[in-house]
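Complex shown without one protein chain; remaining protein chains in place.
Just so it is clear, A, B and C label the chains in written order, and each chain counts residues from 1 on its own.
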Amino acid sequence: MEAKEIIARRVAHEVKTDMLVNLGIGLPSLVANYLPKDVHVFFQAENGVIGLGARPPEGMEDPDLTDAGGGFVTALPGAASIDSAMSFGLIRGGHLDMTVLGGLQVDARGYLANWMIPGKMVPGMGGAMDLVAGAKKVVIAMVHTAKGAHKILPECTLPLTAQRRVSLIVTEMAVIEPTEAGLVLKERHPDVSVDEVIAATGASLIMHGDVPPMQLT
Amino acid sequence: MEAKEIIARRVAHEVKTDMLVNLGIGLPSLVANYLPKDVHVFFQAENGVIGLGARPPEGMEDPDLTDAGGGFVTALPGAASIDSAMSFGLIRGGHLDMTVLGGLQVDARGYLANWMIPGKMVPGMGGAMDLVAGAKKVVIAMVHTAKGAHKILPECTLPLTAQRRVSLIVTEMAVIEPTEAGLVLKERHPDVSVDEVIAATGASLIMHGDVPPMQLT
Amino acid sequence: MKHACKPEQAAEMIPDGSVVLIGGFMAVGTPERIMDALVARGARNLTVVANDTAMPGKGIGKLISAGAVSRVIASHIGLNPETQQKMISGEIEVELVPQGTLVERIRAAGVGLGGVLTKTGLGTPVEDGKPTVEINGETFLLETPIRGDFALLAARQADYVGNLEYSLTAHNFNPIMALAAETVIAEPQLIVPVGVISPDSVKTPGVLVDHLIERAA
Partner (left out) sequence: MKHACKPEQAAEMIPDGSVVLIGGFMAVGTPERIMDALVARGARNLTVVANDTAMPGKGIGKLISAGAVSRVIASHIGLNPETQQKMISGEIEVELVPQGTLVERIRAAGVGLGGVLTKTGLGTPVEDGKPTVEINGETFLLETPIRGDFALLAARQADYVGNLEYSLTAHNFNPIMALAAETVIAEPQLIVPVGVISPDSVKTPGVLVDHLIERAA
């Protein structure tokens, strides 16, 4: 199984019925493909719809209905159009139950950096800072290391996205929960040992007894 | 002609085509009856409609369509429903061209007091403070004196409605414009002398040459 | 999908001492059946946040008459003599807030803002005891957010997922209050199947609504 699929499958278990969920562009958007059948949620696209659906049939695309990445989508029955003020009012006002975002780095404090690499890539933060500051639950979906370099660090070296501890980090190797005391290793991939996770992680990991395998079905 | 009618007729001349206008409850609401035929304006009711119309035919009242005084009204073709956030966004954001409000006192600075008499009447300010602080033009429509007591004073003795100079005071005796330099007597009722206006006014009045009669047709 | 509940069940959910945001302007857009149920339950010690307290026998006026309210935050109480009497006798504590400031304070709580910076109320008793903030040489009053334990809303129609539409001047505070309470209970005049309300007609997304009051018998 590819790293992205592992991550998306595991994150899908965090999604519960009746949640309002925002999935970031790229890897996070894959989570929608792996939801348990009995889970009914509304996905928000921060550009303006609650009740985002899959790509429309060929030839039926509406140029006025896209996701935050600009791709054509559908609206499910019960959907609501929202302007940017309502959309970010929901996000910043604590009405968004969960956001799933990609990450460049996460550190021992649980702080995320995911929006710029100084001198190299400055695309802008878009809605990321609002999402991390405002969502009830912030799940970071990212590969564990970048070309061998640690992405989970004692302290982020890249500019932060927010001064708020994220709720969960899900990688292809492990599930890690940032807490007041530090990063807690909650689960590991069935084929990966705790020592391998520790070696791939730049920050200290706390363990409370055994580290069970991730659920990937 | 009754004092109220004189005032309403004169204020009506301040209303120009394409303005967005808010009329207060009571005397100010009479202004709508005296608009020149060729003047087309939208009246805002701050409780939620732009394009307020007269009372509906008997038996056709909609309980969900009232003015700020709670009376049944109609909506004209081209009307828009607005919630309180939009309604006061328009008022406070400088989008309201003119408001006409009653007054208890106005002073030499042009400051208005119209919302409470300590120890006697504390109805609440409703939208009055927002209207005075935010409307482009604030016209005070009030009788010149209250049972012989001055209502136009050197300084208001009642709590202020806002720390903003109103645009115009229209009474049954005179039209007075508050300016940086003080209150300027602009017009007088045709049957009233300048001396009579001065006697009925507690604050000094500035005159620039002749004081022409008010237009009441 | 929401499960409709009876007004009595809604009243049971709301403990004595709760802070309740109640939609409506002079009882237009107020959930009357919830009001009746709160009176029937003998609710006590409520803090009511609303534009006004209507008049005896209507909307919030019913709660006032029944002795259910110990505190009112409103812009206007002038048309309900009972509220005024109970304020004077000390039975009800009243905080008067300019209408535009009231809606922005509720919105601030709903969309996660730290407060409201406004010119409304400067130089008036509304300013007393509140901090001011200087921004580019201009002074603004800092008003704090108002959040409710419950928001009690009236709506024109709802669908099964809780999407709400409002009608004409019955919008008023309802759409903003929907953002600013722990638990949102809506009393629609009609409940229609999912899909009857177009996404573009939804004023309050169903994700904000916790409970719908069942159709009237």
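The rule we apply is simple: a contact is a pair of C-beta atoms (placed from the backbone, for glycine too) under 8 Å apart; a residue touches a chain by one contact, two chains touch by 3 or more.
Keep in mind the model is a prediction, meaning the values are calculated, not measured.
Looking at the complete complex, one finds that the omitted chain is in touch with A, B, C.
For the chain missing from the display, the contacting residue among B:28, B:51 or B:178 is B:51, taking the whole complex into account. Across C:1, C:40 or C:133, the residue that sits in touch with the chain not pictured is C:133. The chain omitted from view is touched by exactly one of B:47, B:81 or B:99, namely B:81.
Of the listed positions C:112, C:148 or C:162, the one in contact with the omitted chain in the full complex is C:112. Residues of subunit B in contact with the chain left out of this view: 20, 42, 49-51, 75, 77-82, 85-86, 88-90, 92-95, 134. Residues of subunit C that touch the chain left out of view are 104, 108, 111-119, 133, 135-136, 138, 140, 142, 144, 156, 165-168, 199-201.
Against the chain not displayed here, subunit A makes contact via residues 45-49, 62-70, 75, 81-85, 88-89, 91-92, 111, 116, 121-130, 133-134, 159-164.
Convention: only the chains that are shown with their structure count from here on.
Centre-to-centre, using mean CA coordinates, subunit B is 29 Å away from subunit C. With centres set at the average Cα position, the gap from subunit A to subunit C is 35 Å.
Averaging C-alpha coordinates per chain places the centre of subunit A 55 Å away from that of subunit B.
Touching two or more other chains at once is no residue of subunit A. Subunit C has residues 107 in contact with two or more other chains.
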